[in-house]
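Left out: one protein chain. Kept in place: all the others.
Residue numbering begins at 1 within each chain, and the chains themselves are lettered A and B in the order written.
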Amino acid sequence: MTPQYVVFMFVNGLSQGMLLFIIASGLSLVFGVLRVINFAHGSLYMIGAFVAFSLSTFFSGGSFLNFLLLLLLVPPVVAILGFFLETTLFRRVYHQEHLLQLLLTYALVLILDDLVRVVWGGDPRNVARPDVLAGSVDLFGLALPTYNVFILLVGPAIAIGLWVLLYRTRAGNVIRAAVTYPDTLGALGVNVSWVMTSTFMLGCWLAGLGGVLMAALANIDLGIGMEKIIESFAVVVIGGLGSIGGALLGSLIIGLGITFLQLPLGRWALVFPYLMMALVLIVRPWGFFGKPER
Amino acid sequence: MNLMPEDILRIENISKSFDGNPIFKDVSFSVTRGELSAIIGPNGAGKTTMFNLITGYHVPDSGRIIFKGKDVSGSEPFDIVKLGMARAFQITNIFPRMSVLENVLSTVITKDRGNLNIVTNFRKLRSARDRAYEILDSVGLADLAQRQSGTLAHGNQKRLDMAVALALEPELLLLDEPMAGMSPEERWQTVELVKSLWERLKITMLFIEHDMDMVFGISQKVRVLCYKTLLAEGTPNEISSNRQVIEAYLGEEV
Partner (left out) sequence: MVIALFFLPFVLAQFGRTGEYWIWVTTEMIIMGLFAMSLNLILGFGGMVSFGHAAFFGVGAYTVALLMKKAGAPLYLALLAAPIVAAVAAAVVGWFCVRLIGLYFAILTLAFSQLLYMIVYQWYTFTGGDDGIHGIPRPEFLGPINYYLLCLILFLLCFMLMRMIVNSSFGLTIRTIRENMERAKFIGINVRRYQWLNFIIAGAFAGLAGGLLTELNRFAQTEFLHWSKSAEPILASLVGGMYSFVGPAIGSAFLMFLKIVVQQSHKGLVELWAIILGLVLLLVVLFAPGGLVGMYQQLFKRGDS
């Protein structure tokens, strides 16, 4: 257990956390504005990953350009899928009991997860990392996987991008207003349904991005959707639904927690998100940055 | 601190704000056992919030709420109810898909059982049913017993709301705007109903109202909540001639 090893684990954990953040922030945002917890968010992430895989088979060679293309093309595809889902399905249940909304997204998980299985089969896949990002960099006298470091840069970039979007643009102001004053938004002359649709698309975009990044990080298989949605739930529970900062905090906690707990606990480290979630739900159900009395 | 044994409820220096917006600060008053009194005030003065604090739905930022000599500030609603307080709601808060009878029956059953009895005791159920009918009768809803409560007319729903509160056999009954949304005819009936219930059951009643007929017609004492504090307290006559109160209302009047 050298200090260098600790650093190695730390970087790993952070990059896991960052990846999780990208996905969970989408979930949190969608909830904040649409007040719907989209179970299918994990499935959308998985679709992003597999679509990235398929696209990558068209490219040969490990150029960074190809990878960049994936990063640019795949998330919008998922976002467009989200557009259809929102306009045809989600819209109809906004005014229904929450029970039914939950079941709707649950139905989507069943459909989408199995669709992935039908289209892509059950074998694990992955996307080859671009040459530039394969291999390792020398930092602190350690060989750290370059790709992980890459994610460590992308993560905060997204976080900053989201922050800028939410706090420095007019669109962002509208979104934040929708989160804080859901009922009065319409009265302010805002096209509420458009806000909802575009926020949902943004959430899907984030999920798709997470999918692409994951596809090159490790093998992807049919279980990653469920795995990530539960981890994302843990994140938004810890951080508070609707809060991006909370999602960041939660993601880092989960990411680091899982990584470091693998030392003593091995496979059982995967239990950590559940325990953390249970703990937070009991002690402080609205998370660190959420609002109580919900 | 003088402890008057006839005070069934004492509010001591209560303050509450939401998200940094203060609703009221440092409000104190007491309710004497057996009195029929009112809290009035312009919209947004915090009357319903006061009820929410008293019944345990919210926690006061500071101050204490003493009910029957016990400090209940921050207690859970169901514990406070068990002590003997009941509340009827402004926006009717009944159990829509259940029948009128079941609404009250539920309450009676809950009151009867001190602890948890899971499976049916048929004799108890029958006596509970009788009691429920009695209560429905006292508010004039007995012939609507089998209707689905969600389908009742607004006025009747309010009565049901009251019946549910009464089924708890409370010592202190809080009524939140019992006249809200009623037609002129229904208003009359409601005033009469509240008065007769009070005379018959001899429980302490505290209500929030905007309708001055009710406030000045039947209450013994009136408290005015305004400008984030308790503006005045006194008999209806005293209040109606209180200059500050008049100003507050005239200034606010729509």
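Basically, a residue touches a chain if its C-beta (ideal position, glycine included) is under 8 Å from a C-beta of that chain, and two chains touch if they have at least 3 such contacts.
All values reported here derive from a predicted model rather than from experimental measurement.
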Option from A:Met9, A:Val149 or A:Met226 whose C-beta touches the chain left out: A:Met226
Of A:Leu69, A:Leu89 or A:Val137, the one touching the omitted chain in the full complex: A:Leu89
Residue among B:Ser15, B:Ser28 or B:Thr110 that touches the chain left out of view: B:Thr110
For chain A, the residues touching the chain missing from this view: 37, 89, 92-93, 96, 98-100, 102-104, 106-115, 118, 226, 230, 233-234, 237, 267-268, 270-271, 273-274, 277-278, 281-282, 285
Contact set of chain B toward the excluded chain (per top definition): 55, 57, 76-78, 81-82, 86-87, 89, 93-98, 102, 105-107, 109-111, 113, 116-121, 124-125, 128, 147-148, 151, 164, 167-168
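In this text, only the chains that are shown with their structure count from here on.
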CA centroid of chain A to CA centroid of chain B, Å: 48
